[in-house]
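The next block holds one structure in the form of structure tokens; read it before the comments.
Excluded from the complex is one protein chain; the other protein chains are retained at their positions.
All chains are identified by letter, namely A, B and C, in their written order; residue positions are counted from 1 within each chain.
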Amino acid sequence: MTRYALTRCAVAAFATLAFVPLTLAQTKPPAAKPAAPATAPDPTAAEFDKFREVLEEDNPAELFEAKGKELWFAKRGPNSASLEKCDLGLGPGVVKGAYVRLPRYFADVGKVMDVERRILHCMVTLQGFKMEDLAKQPFSNPNRTPDPVSLVTYVAGQSRGMKIATPMSRPEERETFEIGREIFNYRAGPYDFSCATCHGEDGKRIRTQPLPNLTKPAEAIRAYQGWPGYRMTGGVMHTLQWRMNDCFRQQRFPAPDYASDTITALLAYLAVNANGQVYKGPGIKR
Amino acid sequence: MDRSRRVVLKGAGAGGALAAALAAGLLKPGSALAAWNKGAFEAKNTADAMKALGVTNAAESKDIQIRAPEIAENGAVVPIDITSTIPGTTSISVFIDKNPFPYTGTFDVSQGALPFVHLRVKIGESSPVRVVVAAGGKYFTTAKEVKVTIGGCGG
Amino acid sequence: MGIRTASILGAAAAALAAAFSATAGDPSTAAQEMIKRDFKPRGIATIDRVNQDGVQTLCNRTHDKPPKDIAERLEKDQLAGIQWPADGKLLGDWKAGERVAQSGRGFTWSDKPGVTGGSCYNCHQIGPNENSFGTVGPSLYQFGKTRGFGADMQKYVYGKIYNAKAYNLCSLMPRFGHVGALTEKEIRDLVALLMDPGSPVNK
Partner (left out) sequence: MADPMKIRATLQGDVADVRVLMAHPMETGQRKDASGNVVPLHFIQTITAQLNGKTVFGADVSQAVSRNPVFAFKVKGAKAGDKVSITWTDNKGEKRTDETAIGAG
């Protein structure tokens, strides 16, 4: 391995270590033959998997769940109101099981919303926050975790152990799913990348990071339950809004608007593909 | 708060430990409170850190188990389990040789805890994780190599 | 979509809802309209990047299975656009090539203009000393040794890195020369990494 040329992701990872950001480890050379076919067991992935369980057992995401719970019940915003009357789709105030039934169609706004968008809607309508303010710096960094991130983590945690059951009964929900599938496969930009470029096949990885095939339930759930996720790189909590945004960055696209229809459609596609699988998140990610 | 339980490497019997601690500057005469060992924590290599802690003649031991990944998924969070089966274990100390400040901490298990600890650490580059156990007036040690790699782009 | 919103919300939410319901026709058209509406330029990532070129359009429309005759025509067209080195030399310095292969920088909205690597290890196994490699593309370890060191193979490798779509229209690999991500020198150095008998790839 070289000292001088890291991927951007690696630079980010090591910056958080902050010890010797540009010194990398010596790694063992592979056996003197071409790489094993992708179907063969991957020793690096196997070693990661062994310690996944350990990491998941005590996941700092729980700290953000606790914070989100506190925020949910606190009287906040210009209206000094809590979110206890927020309707996440199962009726005002019902949080248990709401996450695994999102995104869904909401008659009060006449559109399909994902969890973060719905929480933002409640913060605006019930608490009196301004959407412009909430959208200003929507993503976590080591110094700041936006409130919606903690709230999403709390709401997601209240569906832990439940089966994903993203509704598809309304035409609006089916159309959103179909548009999401189109966006997933939409190849553009200088590198000709779509989501499917990396997430359309089984058993692939980028560097050492496994790339789940998001078109299949068993693999889609691996991605879906990772989020909201505590990211070890930087030690920050992120939601799927961030994940989609950063995927588009790596796709070399321009920036998608936060809480936009595009992201909702992609999340609907992802969630429906994970239907029937048990949600075990919030997760912990590299 | 009870600070009289200070974490020191309780290697020797009461008198010996005190003498060793005094010699190593762990305890200031006239004070019941030992400070967080700045000298050891700021040492730039494991040998100097051990010297500052008063660790001498640590014998290699198979009775210390370190469970840590051979290849860490992320060097920012490397989970480590340490278990000592050496009778009379009083403390467990951790050193990450290649980190800029190798001495990572000491865990005092002399007051009712079992000789076990789980912690998560930052490892800047592939490095041995060295553990020193104090038991019955002696020091014991073992190490395990942890590799750190470049990952993907965010999982 | 045909949903009429009895909007009770602020202007922003109402506008979003209206935009969502305004889309008509097939999901593909709806998706493109949505993308054009929701993406904004940022850093070096200009808004025109969401538009598809001919190759992208064909591959998107046919789910990467274009009709053979059209694919061949477009491949020929892509091949004709490859700029070969004027001096005919295709083999550069494999050590410099390893650096290009390692770097995943370039073209994202957080990158600076002009700082671009090949991102090769993101998808391929290449050198024997890099364990952290992706598997989206085939292993290139021992490439020259197994595929031959001849002039034709050198030319193929140069062309493939310059424009992978000239050889397989809906390949997942970017067109590094075509879009100006890699310079002639950088591509030559990568060719050397794979094709120089002295490169660790071929040891």
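Following the convention adopted for this analysis, contacts are C-beta pairs under 8 Å (C-beta built on N, C-alpha and C of every residue); 3 or more make two chains touch, one makes a residue touch a chain.
All figures in this text were calculated on a predicted structure; none of them were measured in a lab.
Please provide the labels of all shown chains that the missing chain touches.
The omitted chain makes contact with A, B across the full complex.
Looking at the whole complex, which of B:T46, B:S61, B:N99 or B:T142 touches the chain that is not displayed?
Reading the full complex, the residue touching the unseen chain is B:N99.
Considering the whole complex rather than only what is displayed, give the residues of chain B touching the chain that is not shown.
1-3, 5-7, 36-37, 41, 76-79, 96, 99, 101, 103-109, 111-114, 116-123
Extract the touching residues of chain A with respect to the undisplayed chain.
Touching the missing chain: residues 15-19, 21, 57-60, 62-63, 66-67, 141-143, 230, 232, 235.
Keep in mind that, in the parts below, only the chains that are shown with their structure count from here on.
Distance-wise, how many Å sit between the C-alpha centres of chain A and chain B, to the nearest whole number?
The answer is 37 Å.
What whole-Å value do you get for the distance between chain A and chain C if each is reduced to the mean of its CA atoms?
From the centre of chain A to the centre of chain C is 25 Å.
How many angstrom between the C-alpha centroids of chain C and chain B?
Going by mean C-alpha positions, chain B sits 48 Å from chain C.
Mind pulling the residue numbers of chain A that touch at least two other chains?
Chain A, residues with two or more chain partners: 1, 6-10, 27-28, 44, 205-208, 211, 250.
Mind pulling the residue numbers of chain C that touch at least two other chains?
Residue numbers touching two or more other chains: 104, 122, 131-132, 134.
Flag every residue of chain B that touches chain A in the complex, lowest number first.
69-77, 79, 81, 99-100, 118, 122-126, 147-155
Touching chain A in the complex: which residues of chain C?
Against chain A, the touching part of chain C is residues 1, 3-10, 12-13, 16-17, 19-21, 23, 27-28, 30-32, 34-35, 37-42, 45-47, 49-52, 55-56, 59-60, 63, 98-100, 102-105, 107-111, 117, 119, 121-123, 125, 128-136, 139, 141-142, 146, 165, 172, 174-175, 179, 181.
Would you mind writing out the residues of chain A in touch with chain B in their complex?
Spelled out, the residues of chain A in touch with chain B are 1, 6-10, 13-14, 16-17, 19-20, 23-28, 44, 47-48, 50-52, 54-55, 58, 205-211, 226, 229, 231-235, 243, 246-247, 250, 285-286.
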